[in-house]
Every structure is written in C-alpha cells, then in structure tokens.
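A protein chain is absent from this complex, but the other protein chains hold their places.
Moving on to subunit A:
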Amino acid sequence: MSEMKAPERLQARPAAASPAPAADLPLYADRQKVYPKAVRGPVRRIKWAVLALCLGLYYVVPWLRWDRGSGVPDQAVLVDIANARLFFLWIELWPQEIYFLAGALILGAIALFAVSSLFGRLWCGFTCPQTVWTDLFMWVERLIEGDRVERMRLDKAPWTAAKWARKAAKHAAWLGIAAATGGAWIMYFNDAPTVTREILTGTASARVYFFFGLFTATTYVLAGWAREQVCTYMCPWPRFQAAMLDEHSLVVSYRAWRGEPRGKAKAQGVGDCVDCYACVHVCPTGIDIRDGQQLECIGCGLCIDACDQIMERLGRPKGLIAFETLSNLAASEAAVANLPPGPQRFARGMAARKAPRVIRPRTLVYAGMLSAVGLAMLTALLLRETLSVTVIHDRAPTFVRLADGGVRNGYTLKIANKTREAPTLALALDAPAGLRLTVQDPAESDAEGRPLLAARPDGLAQYRVFVTAPPGLGLRESTPVTFRLLDAGGRVAAREDSIFLGPRP
C-alpha cells in the first residue's frame, strides 16, 4: 500500500528510459483525456439523488416568494446590492450585519472539516459544484456521443458531417445548461421573474449581461473542458484536506490484502482482483484507485459500484473497493499476513476490521466548535436589535466655549430602524443636572418637553444634537452621559452611552 504510483497522465511526456539531460525534459505535460464509463449501483444512485437535490435547490430557490408587504422585494432569498439588503426568508440583514454571513461560512467550513474527518471527501465526491456540474455535463455527453468506447472512437474518427453534428449538439447542450446556470446565479441578486424577462427581451443592464456571460463561460469551461483539472491543479482543498483525515476516516480504498496478487479469474493462487480495469474506466479523474490514496481521488466512490458489479458477476463477495478506514486496512493486512489467497484469507481479513471510531479527539473538537459557533450565531440572531441608536461625538471641535463661559458639545445621532414601521421616539438625556439638551433640526416635543425624533422605516435617520453646560457647573474634563430613545409607551427602545467634554478645570 505504501508504494504510491503517480497516474499515467501526471508523468512527463516521452519518459526516457535512463536519466536524460535536463534540456530534453518536456516543458509541459500533455493532458490525457479521461473518458469515464457509465456505471450503475448504489453509490451512483446516491450521486444522482444528491445531484438532483443540489441542482434543484440552486435553480428553484430564486423563484420562491416570501411576502414582506408592499414596497419590499417578495423574493425568499435575495441579495439586493442596490439597496444594501440581504433577504433570507424572514431575516433581513443590513450591510453592518454581514457577520451573519461570515458566521454561516465559518459554520460551513467547520462542518466540512467534521464531515471530512468522518467520511473523507464526501464534499468533493458528491456535493461540490464542480463535481455536480461535471457529472451533469458527462451525462449529457453520454446521451449525445455514447459511452466510453464510443466517445474514444468518435474522437479518433475523421471529421465527418456526422461527427460535426454530434459535437455541435453536445456543445450546444452544454452552453444551454451553462446559460441556465449563469442565469440562475444572476437571479440571486435580482428579482428572478423580472431579470429573466429582461434577459430574454434584451432589456437587462450591461452589468447583468456581463455576469450572465461570465458565469455561463465559467460553467461551460470548468464543467465541460477543465473537469478533473480543476480538482488536480486549481483547487486548494485537495492540498490541505489531508490534514482533516486520519486513519479512522472513511475513504475510498482498494483492499489490497484481498485483491493481490492480481490475476485472471480462473487462475490459481491469485487474489480477488482480476485486473479488469473497470475501476479505472469509470473514474472521473482517470486514476487507478489500486495505487492507494492519492491527491487526485475525489472520493466519489464510482469505482466501488464498478468493482462490485464485477465481483457479483464472478460470484465473489462485494467490497474489494469500499469506503474503508486506513486503520482497518492495516489491521486486515496484518491479519492475513503470509496467508494464501482464498476464502480463509478473506474471512480472516474481514474479521480483523473494527467499526470506525466516530468519537475521537478530532471529531469532538469539530463538534465543539460547530456547536459553539452555531450557538453564538443563534444567540446573535435572537438578540438582534431592530432599532438602535448610534451617538457620534463631534471630533472637531471636541467642545465649544460659549460667550457666557458655558461649554457646548455637538453630537450626531443615527437612528437605525430595521422595521417597516416609522415610530416617533422621545429623546432623553441621562446626565448631571444642569446640562441642557437641544436638537438642532426642527423637532416637536412631548408633554414633558423631550424632543420627539422620527425614525425612518427601514432606514437611517440622522439628527444633530447639542448638549450645553452653563458656566460654573464644575464638570470634569469628561463626563459620562447616556442618550435614551423612549417609545410611545415610555419604554426604552434604544440607548447609547457617550461623553460630555469640557476644558480642564
């Protein structure tokens, strides 16, 4: 198992038999095109289901409606960049609350670590958009150009009209899917029905067309042409996901202790692997899983389905390739040491396996982090203020000396109102007796003489406020004061601490 062989396509072009002078080394490696074969089986069925679910969510979500009243977008999930609002079902976030999005991304990252440490590259093999769209594009390719062998033959064939027609049909279908993908992405940032109509009638803005084109092009190139090159050369995740995995993580593995030595089905004294290359032919990244764990393996498990089919046909137990932990592989390997191939070796090897250890320090840490961040986000969401006031003390000048020897401080009050109502709030000041509060902007007063400030519905209202100390009050350089906003019932709707500054006494 320790002997890892790089897959063919990673090797330099003409591999000279003996050490060659550096000048003869090729500058680049030719890409070996991968022609994955169709396969059936439980893993493939799960992959189809995940694909349908992911694509379904992606395409359907922008069309879901959510009534928020008149004058407000009724799209359930919408990033409204022009108005600086993020709508998610009943939640409406302002730009300063973007930490909720950051929190969601952190949750996603920790969940990814946790899942990887338990089940290996589930994300890469099943849910990553690159995998999902590549799978979809390959499915289309198979419909139009046929399966592995037919495609290989077609690529080698001369360019006849029939070949042109097939290739054109394939790329047209790909571009169609890519356009739908790029279009759906735009819909998360614009009202879906409106922007769809605009795109179709040619009335959308240049910006919409640009991003529509950009995401159409990236989908077409990445899923149609680049495919496994994205995972092998572009994506950083395969590089460091190994840090999440350990010997107890389930990874797609070839049970070499059972398969080796390879040989013909009817040969004597050989293992279960008949060297049929079914696992290699179905692999979307074109590797041989029997070479052991490798960077290129995205953990999709299609080789498991392929091998199981062969084993079934040969009447041998399934699971020569399986989701297996490295510790079990080592245990089986040790248990069957020096045993000849045969039913006894299989039984001994399988008996040495243990159930995967789910509870490990690593998973506990991930679970702890996951619940801590999740709890923090839930708390933040529940305690989220819908009305808040920010008091900005003037910086220049910090205070103004008045003709009578008094001192005045200027403040800017910003009332952020995240609701659709427009409450009128009375402004009260908690400060040493003698300090006088005035609002510069014309404002009415309530029965107790407190100025009444109007909050803007779903917006920010700004007021200039002055606090004046008459001469001889004997205040220190800095005096804490508190501004309170009282609603119609006299309850404190929002409050903010500030200071009153004066000359050194």
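Methods note: contacts are C-beta pairs under 8 Å (C-beta built on N, C-alpha and C of every residue); 3 or more make two chains touch, one makes a residue touch a chain; residues count from 1.
Basically, contacts and distances are computed from a predicted model.
K.L.:
According to its UniProt entry, is the unseen chain "C4-dicarboxylate ABC transporter permease", "NADH dehydrogenase subunit G", "Cbb3-type cytochrome c oxidase subunit" or "FeS cluster assembly protein SufD"?
P.N.:
In UniProt, the chain that is not shown appears as "Cbb3-type cytochrome c oxidase subunit".
K.L.:
Out of A:52, A:168, A:402 or A:422, which residue would touch the omitted chain in the full complex?
P.N.:
A:402
K.L.:
Of A:198, A:275, A:394 or A:496, which residue touches the hidden chain?
P.N.:
A:394
K.L.:
Hey, which subunit A residues sit against the chain that's not shown?
P.N.:
Per the touch rule, subunit A residues meeting the hidden chain are 3-6, 10-13, 15, 19-22, 25-31, 226, 229, 233, 394-397, 400-405, 408, 410, 440, 464, 466, 471.
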